[in-house]
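Complex shown without one protein chain; remaining protein chains in place.
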Amino acid sequence: MSRIGVFVCHCGLNIAKTVRVSELAEFARTLPDVVVAEDYKFMCSTPGQELIQNDIRKHNLDRVIVAACSPLMHERTFRKVIENAGLNQYLLSIVNVREQDSWVTEDEDVATTKAKALINGAVFRARLLQPLVSRFIDVNPDVMVVGGGIAGIQAALELADTGKKVYLVERSPTIGGHMAQFDKTFPTLDCSACILTPKMDAVLQSSNIELLTYCEVEEVKGFVGNFDIKIRQKARYVDHDKCNACLACTEKCPGRGVSEWDEGLVKRKAIYIPFPQAVPQKPVIDRENCTFFKKGKCRLCEKVCEQEAIDFEQKDTFREVKVGAVILATGYDLMDTKPLIQYGYGKLPGVHHALELERLFNSAGPTSGKVVMRDGKTEPQSIAILHCIGSRDKNNHEYCSRVCCMYSLKFAHLLKEKTHGDVYQLYIDMRAPGKGYEEFYNRLVEEDVKFIRGKAARVTDKTDNPDHAGKLIVEVEDTLTSQFVTIPVDMVVLSPAMKPRQDAKDMARLFNLSTDKYGFFMERHPKLAPLSTMTDGVFIAGACQSPKDIPDSVSQGTGAAAEALTIVVKDKMELEAATAIVNSAACCGCQNCVRVCPYGAPMFNYEKNVSEINEALCKGCGLCAASCPASAIITRHFTNDQVMAEMEGLMEF
Amino acid sequence: MDFEPKILGIACNWCTYTGADLAGTTRLKYPQNVRTVRVMCSSRINPSFIIRAFQLGADGVLVGGCHPGDCHYGTGNLYARRKLAVTKKILEFAGMEPKRFRVEWISASEGKKYAEVVEEFTNDVKALGPQTKFKIRKD
Amino acid sequence: MTAMKKIEENLRKEAKRLLEGGEVSVVLAYGRGYDENHPMPFAARTVEDVDSLVFNEYCTFNLARYLPKYPPKTKIAVAVKAADSRAVVQLIQEEKVRREDLVILGIPVTGMKDQKTGEVIDNKTTCNMANPVLYDILLGDEIHGFKGGSPYDVLAELEGMDHDARMAFWKKEFEKCIRCFACRKACPMCYCDPCFMDASRPRWADKSPTPDGHLMYHLTRFYHLAGRCIDCGECSRACPVDIPLYLFHKKLAKECEDMFQQAAGMKIEDKPAMVNYGNQDSDEMLK
Amino acid sequence: MLKKIALEKLGDLVSALMEKGPLYAPVKGEKAVDFQEITNPADVILDFYNTAMSPKFAFFPQSEDLIRYRLGKEATESEAVSLDAKPSVILGVRPCDAKSFEIMDRHFLGAGIIDPYWNDKREKTTIIGYAFDPSTAADPADFYNTLGISASDTAGSDIFMIRTDKHLLFKGITEKGDRLLKELSVLEAGSKTDEKTFEDKAKKGGEVKTRFMEIQDKAVAGKLVQVFNNKEFWEKATAACISCGACTFVCPTCYCFDISDETLFRDGVRKRFWDACMFTDFTLEASGHNPRPRIFQRYRQKVCHKYSYHVDKYGCISCVGCGRCTRSCPVNIDIYSIIESASKL
Partner (left out) sequence: MSTAVTPYLEMSQAIADAGGEAFRKCYQCGTCTGTCPWSPITHFNIRKLMRLSQLGFDGIEDLMWGCSTCKFCVDRCPRGVEIIDLVRSVRSVYAGGGLLPPPLRAFVGSLTARGNPWTGDAPKRNDWAQDKYPLFAEGKEYLYWTCCTVCYDPRNVLVAKATAEILEKSGLSWGLPGTDAQCCGESVRKVGDLDLFEKLKNNNLGIFSATGAKKIITISPHCLATFKQEYGEDYEVIHFSELLADLIKSGKVTPTKDAGGLKVTYHDPCYLGRHSGIYDAPREVLSALPGVELVEMDRIREQSMCCGGGGGGLWVERAKGERLSDLRIEEALSTGATVLATACPYCIAMLEDSVRTMNAEDKIKVKDLTELFLESLEG
């Protein structure tokens, strides 16, 4: 016989308006095993919590049911409440009478009837609840950060500062990420390189950071506290241990590849460092464009290298790294705007995308910081910046890319400064919700940038107007005056959507993350756990979670570092207790559990002919239990009999 | 009085249950005939649960999970889909009206879809009348 | 000499050879029962035992049923007809037996008869294949050109019924059930012991033989066999009250083949369908 | 007392019996013949060999409610199911099955405790035995002769019925039987010739030969105790056994049962229902220990219980040789052959 207490929350009027709460408590009192039932205005408030705790003591309760908001809201709160009153936290059942009852109907009778059924279900289930005890495992103190952009760099540095060993994995030959391509940053207009390169250098200097550039994550095994990660070191064809970064090789190399850093505006050598401030300052050979790899002769770099560091025989190598936590900061890709034929990118030379313009601004860029047309000399006298290209667009990416308004303003400012031309902003809505952002917007308005509220419909070079000949014509409605406007300009800048990395899904699969409907990594909870993922011990930071600007990416990097630290700072860690176990007496040895488990938690013991579950790997999804024909697997807290009892209670009335 | 069906809902914690919560947070109104059991994943659903629900007198059973490919446990609902598909065939061949059992993928952001599915399913079940085929009769 | 006699002769010959040579420690085949029409499953362990081996049209038993009880590494020769061989394949998939432990004696045969009624069971209660899908030694001549229609033809009547009529049909059949569990015990795929029905927490179905419990037991068992049932018909032949369980199993086998493009027990490399998923799976199957 | 009725008037007799109370008689199902409570007189058939299930269910139903209860707030209310069997008749019980009732009586009534559930129904039921047709050969599985039963044995019957070309002849065997015969006005009184015919026919029953071996209860009982530890023998004899419960459930003399409380929502029933020593969980203890984990052990238990322990406890073998266990066995295990080989060891 259980001693159950039922506590009905009014949630102000949120519940009490539609559910007759006192009738509910009255009903609960008639149920077998319920020894006390009370209703109260705010059960989650301190007096409400005390009410529960007092009743636990007074009535010697061994099960507690709280009828209130969704368990996703306050289950943790009430678990703490009963634990502090001496009850095991798993002896709690939450009845959702708000989100799934009082808020979704206006009919009092209907709402109250449903609430009664739900409470009855909870009583049936509560009788069978079992106290569960958390387990502890050893924790590996090291952390891996994947992605060497600003978010990843920040996370790595923070962690290194606390004395933790960090592996920073970056797939390109240098860290720095997209931020390294920028000239200035909004809204403060400070030099991107000036704030980024010291951090990059700090990474290099830190004795706690092991920098793994030109590397990719190949395989992930293990679980929170104890990940085993296999890293592929892609062949650089340059022995970095021998290389003294003299870069003589890059001067002599006849091979030419497209400069990723300069967004393809110029070529780079086949043996190269991506940009002068790259970290590490050691080159790699781009096999695709290397004359030796293509034609079988050349080896000029080898000849000039005094260190004999060139190694054409180099192969990809693998290494295993053990860490306790992982931070993914893999960033974003810029949307390819070529398919949006109405804007002419790729066809009309005057049309640029945002990152190309960033490179034009940059003094280390292909034009040494001069804004010129693709001919390399003509300075544009009029420029239109087109917002929301592929963002907020059902046909492309439905979400707002969040940073474009602000960098478009930055562009406008820099264009004004560098070209003194006319600058148009074609926007749908100006979004400036950040510290100093609105002020920046105001500043640009004052700088006489022409704001046209309307999304550009077309860019063309065809015109009947002889005054416009040779110009690009941007067609747009100025929605504020309802007039169709054609703007002749020299240059058009597209602000394309930020989208998930092309291989984000693969990465998600490696780490067992889920992705949202756009393909960004899914956080555990949008508000309360924005840096955590469904995989314990794997955190996310920066634009891999959703489009973000630098301040937010940096904050997230720092936050993720702190999150990772909460795990690796401890020697041992507590694991979720609601996991599955095998009743070996009932196990028929069919191995269905082994076959289905996404986490590899069940293992087959060939000696005993039964399955065994490694609880450290188990996430408690219950797939194995439903696949077990002999009912031998017990998914704790969601056991077959608990679920069946709850169903029975729900269906009684 | 109109027949008000009793429907058992089984919803996964991460998507459908959260989606149902969202329907509440956005104050959508829909019929209250579904009483939901929360499980961690749709793959937790043992097909016998469905049979049992009908035996307990459920007039309909509505199962909700994450969209295939979006399972919080990676692949859980891909297995669940097969399990539930076979369950559906079993019910149908045993003589249960197939419309009494429905599986829907409803994500955490699809509060509206949840409300719509519940409304549609409730109406479907209502049209079928009380379920007596599996229901245990207490004499 | 009839085909059956030839099989019997080959069976004895091969069994003797295998036991004598020590290749296997047991030959699972058929032995004499209390009369001609009632042979028994028989495990020959010695050369002397071989004389007791028989084969005739009543040797319907699916001997794969006995395989999982032998400890791994026991070398076993097992005589299998077509459906029985599929059971062996399915058991290998499920790692209940190891291919390397088996010498499979294939029996190509049609015209097997039900012991109770004497009716030919091809095409009715079995998968209607003539030749084993996997064997090491064939005990008779491979049968060519055997056509008996689809094993699912027998479903036409039930599939044609409306839901109410089907429910009435099964209700009547299940009410006969006496819970002797011969069906699950005869089934080569039902190797769970204890079975889910024996569990006390939860009690999936009434322990006492109530119609509601029968329904839960049979439907759940059908589910457990979905994608695994190799359509040997053994459950229905074992049933002392003649419940046509095979009809339900066939229906699910048919549906699973349609949905998952995989028939049970055809290839040892397959993964059992219900603990797998496919890229071609679609929500169509839930319609 | 001897009475008779013309064959074509069987329906009238059935109707008359149905007026007395529930009547159980053989009915043809889709495949097998079985005893059922008759609702339509035309359903009764007398052209059958033997029923698939034994008639023991009439006194020992497969499932029987003992107590009904309701879980309450403070306490559980419960109520014993009252014993209110109606006077009933079983028509057409074969001699071996009729004999089984006597054997079962020893257990349910003669062990010092009277089982009220058995007793209530047994007392109120009249059994009309029915001789095997001498012109039909015995089923190869049958061996009731071995247990000393003939095809026209009247033991265990209250009334014994024999069919002639045109008539059914009824002879009262017990007082209860005579009483019923008297009450049945549809029956004609039997003439002297009829009595002669009955005797002749009864004698002919002896000509029906089932499988037979000479056994003595005590000797067999003792032999089985000797053979008990011969693991090799038992393993080989039961190698094919799949451990289902078919043999015990069809058996007229198996009486093991289980008791369980079954609750739905808050109403429940305590039931007793057949169990089988062939099931794995039959002897499974709460600790998880199982004294009979192996199939041969369980099969040995069944054989020894019937042929040895029962002899020790109740003085007779608990088997009537009806052959049902052999016929119903999915793998054709034959208890007769096992006893035969055990005896020869």
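We just call them A, B, C and D in the order they show up, numbering each chain from 1.
To be clear about the criterion, a residue touches a chain if its C-beta (ideal position, glycine included) is under 8 Å from a C-beta of that chain, and two chains touch if they have at least 3 such contacts.
Predicted model only: the values in this text are computed from it and were never measured.
Student: For the chain omitted from this view, which of the shown chains does it touch?
Tutor: A
Student: In the full complex, which of A:3, A:416, A:455 or A:517 touches the chain missing from this view?
Tutor: Looking across A:3, A:416, A:455 or A:517, the contact with the absent chain belongs to A:455.
Student: Any idea which of A:13, A:341 or A:469 touches the chain not displayed?
Tutor: If we include the chain that is not displayed, A:341 is the one touching it.
Student: Out of A:236, A:353 or A:392, which touches the unshown chain?
Tutor: That would be A:392, which touches the missing chain.
Student: Using the definition of touch stated at the top, determine which of A:475, A:503 or A:612 touches the missing chain.
Tutor: Considering the complete complex, A:475 is the one touching the chain left out.
Student: List the residues of chain A that touch the chain left out of this view.
Tutor: Against the left-out chain, chain A lists 341-342, 388, 392-396, 428-429, 453-458, 460, 462, 475-479, 482, 484, 486.
Going forward, only the chains that are shown with their structure count from here on.
Student: I'd like the Å distance between the centres of chain C and chain D, where a centre is the mean of that chain's Cα atoms.
Tutor: 32
Student: What is the distance, in whole Å, between the centres of chain A and chain D, each centre taken as the mean of its C-alpha atoms?
Tutor: Comparing mean C-alpha positions, chain D is 73 Å from chain A.
Student: How many angstrom lie between the centres of chain B and chain C, each centre taken as the mean Cα position?
Tutor: Taking the average C-alpha coordinate of chain B and of chain C, the gap between them is 34 Å.
Student: Would you mind listing the residues of chain A that make contact with two or more other chains?
Tutor: 585, 596, 627, 640, 644, 648
Student: Do you know which chain C residues sit against two or more other chains?
Tutor: 193-194, 196, 204, 274-276
Student: If you look only at chain D, which of its residues touch chain A in the complex?
Tutor: Touching chain A: residues 71-73, 264-266, 288 of chain D.
Student: In the complex formed with chain B, which residues of chain C make contact?
Tutor: 158, 163-171, 196, 204, 212, 215-216, 219-220, 222-223, 226-227, 248, 251-252, 255-256, 259-260, 273-277, 281, 283, 285-286
Student: With touch defined as at the start, can you tell me which chain C residues reach chain D in the complex?
Tutor: 33-35, 38-43, 61, 65, 115-117, 176, 178-182, 184-186, 193-194, 198, 203, 206-210, 234, 237-238, 240-242
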